[in-house]
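All protein chains but one are shown in place.
For clarity, chains are labelled A, B, C, D, E and F in written order, and residue numbers in each chain start from 1.
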Amino acid sequence: MKIRPLADRIVIKNVEAEETTKSGIILTGSAKEKPQVCEVVAVGPGGLVDGNQVEMTVKVGDRVLIAKYAGTEVKVDGDECTIVRQSDILAVVE
Amino acid sequence: MKIRPLADRIVIKNVEAEETTKSGIILTGSAKEKPQVCEVVAVGPGGLVDGNQVEMTVKVGDRVLIAKYAGTEVKVDGDECTIVRQSDILAVVE
Amino acid sequence: MKIRPLADRIVIKNVEAEETTKSGIILTGSAKEKPQVCEVVAVGPGGLVDGNQVEMTVKVGDRVLIAKYAGTEVKVDGDECTIVRQSDILAVVE
Amino acid sequence: MKIRPLADRIVIKNVEAEETTKSGIILTGSAKEKPQVCEVVAVGPGGLVDGNQVEMTVKVGDRVLIAKYAGTEVKVDGDECTIVRQSDILAVVE
Amino acid sequence: MKIRPLADRIVIKNVEAEETTKSGIILTGSAKEKPQVCEVVAVGPGGLVDGNQVEMTVKVGDRVLIAKYAGTEVKVDGDECTIVRQSDILAVVE
Amino acid sequence: MKIRPLADRIVIKNVEAEETTKSGIILTGSAKEKPQVCEVVAVGPGGLVDGNQVEMTVKVGDRVLIAKYAGTEVKVDGDECTIVRQSDILAVVE
Partner (left out) sequence: MKIRPLADRIVIKNVEAEETTKSGIILTGSAKEKPQVCEVVAVGPGGLVDGNQVEMTVKVGDRVLIAKYAGTEVKVDGDECTIVRQSDILAVVE
């Protein structure tokens, strides 16, 4: 089952980001806080959304920060995914 | 009784999607979660909606993911259908 | 008393739609669920509504599906009618 | 005291509409339901309202149906009047 | 202290309007209801407001009807005044 | 610490306005009501705000009336200041 998002929508998947404390300790598992970093799985074509031209600026594979509670959760092949609008994506993490 | 949706509206019907777990087991009946996958039954003509030009990008027969609680439920010939706006459709499933 | 709706408004009247179950049984009276099918009684001229050009796409005699709770109920010659905007009409039933 | 409404506003006054039941009986006084029919007393000039050009399509003397609770009640020479926007007028009754 | 309102704003002051009942009796003081009639004290220059061109159509000295609770009350030299937007003015009383 | 407001924002500071009663008595201190008169301390450059061109019409040193509760309070060098949008300024007091 492959998902092709419409308009300015983007499919993202949680990723287990390594988190390093200021002093250099790498936290794993339950010792670290839940990251908001997600990986882009699929990107819509953009175009006219509510009368405004939208150009997609993220691409598949990008790691992104999203606003909490943004988007709709869907199940794709047993995986939890989230479909958000590009405007819900705050930043790309490099 | 045939339904011809207006403007950017789309008539969809729930489909019993086969769901495969990560490990390959196919779930059926009550063992699986309620899918959000619907099949497009009828598509409106698009055109000017709230002053914005809308082009229809889904077609009859597409399987789509919709936001929960989106749209209005109607009964057509005893079948439960839902009428949504195209903007309520998150993605096409292929 | 004749009603001439303004702008993009449409006067509709409930119709007692025959409802057929999947297996072919025709339900009548209290045995069937309340239909959402209405008949168009009068159609406004369309034109500029909130700055957007609206073209009327339904006509008198059309049977339409409307969103529940849409519009304003009025009494015309003792008949219950409802005045809705064209954007409240989900689909035409043929 | 004469009222000259601004922009797309219209001054209306309740009228005691005769109401006829389906079977032809004319109801008067407390036996009939409160009508929503009003008479147009004064009409604004229209023009630019919230950036949209508004053309006035009702005229003084028209009997109109308005949405309940629309507008602001004012007293003019002891008469109860209501000032509504033209968009609050649902239909003209002929 | 002189007030020069900005944009589409207008300074108004309550006036003690004479109120005549239908039968011709002139009510004064506490026997009459609180009028909504105000006098225009100062008028802003109009111009671009929220991206829309606004032309001022009332002038100083006009007696106007305003929506209840509209605007902000200010004190100018001990006098209670109200600053409203022109769109809060329902009608001019002549 | 100098504040340079962005876009259509304006920094204002409360001023202790002399207040004269109708009969000419000058009130001071706790005997007078809290004035809404503020002095403009800094003015943003205007320009495109939410897609609308905004021209600044107040200048530093103007005494202005603002809507109560408008804006955000900030501390600049121990002084209480408020940052408002120009559209929150009701009038200039001369």
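Everything that follows uses one rule, which is that a residue touches a chain if its C-beta (ideal position, glycine included) is under 8 Å from a C-beta of that chain, and two chains touch if they have at least 3 such contacts.
Here the structure is a predicted model, which is why all the values come from computation and not from measurement.
> Can you list where chain F touches the absent chain?
1-7, 9, 11, 42, 44, 47-51, 72, 74-75, 77-79, 83
> Contact with the hidden chain only, please: which chain A residues?
Within chain A, the residues that touch the unshown chain are 19-22, 33, 35-36, 50-55, 57-58, 65, 67-68, 86-87, 89-94.
Keep this in mind: only the chains that are shown with their structure count from here on.
> Please report how many Å separate the Cα centroid of chain B from that of chain C, as a whole number.
24
> Of all the residues in chain C, which ones touch at least 2 other chains?
If we look for residues of chain C contacting two or more partner chains, we find 50-51.
> Classify the inter-chain contact topology: is it line, ring, star, complete, or other?
Here the contact pattern is a line, an open path with two ends.
> Can you list every touching chain pair?
A-B, B-C, C-D, D-E, E-F
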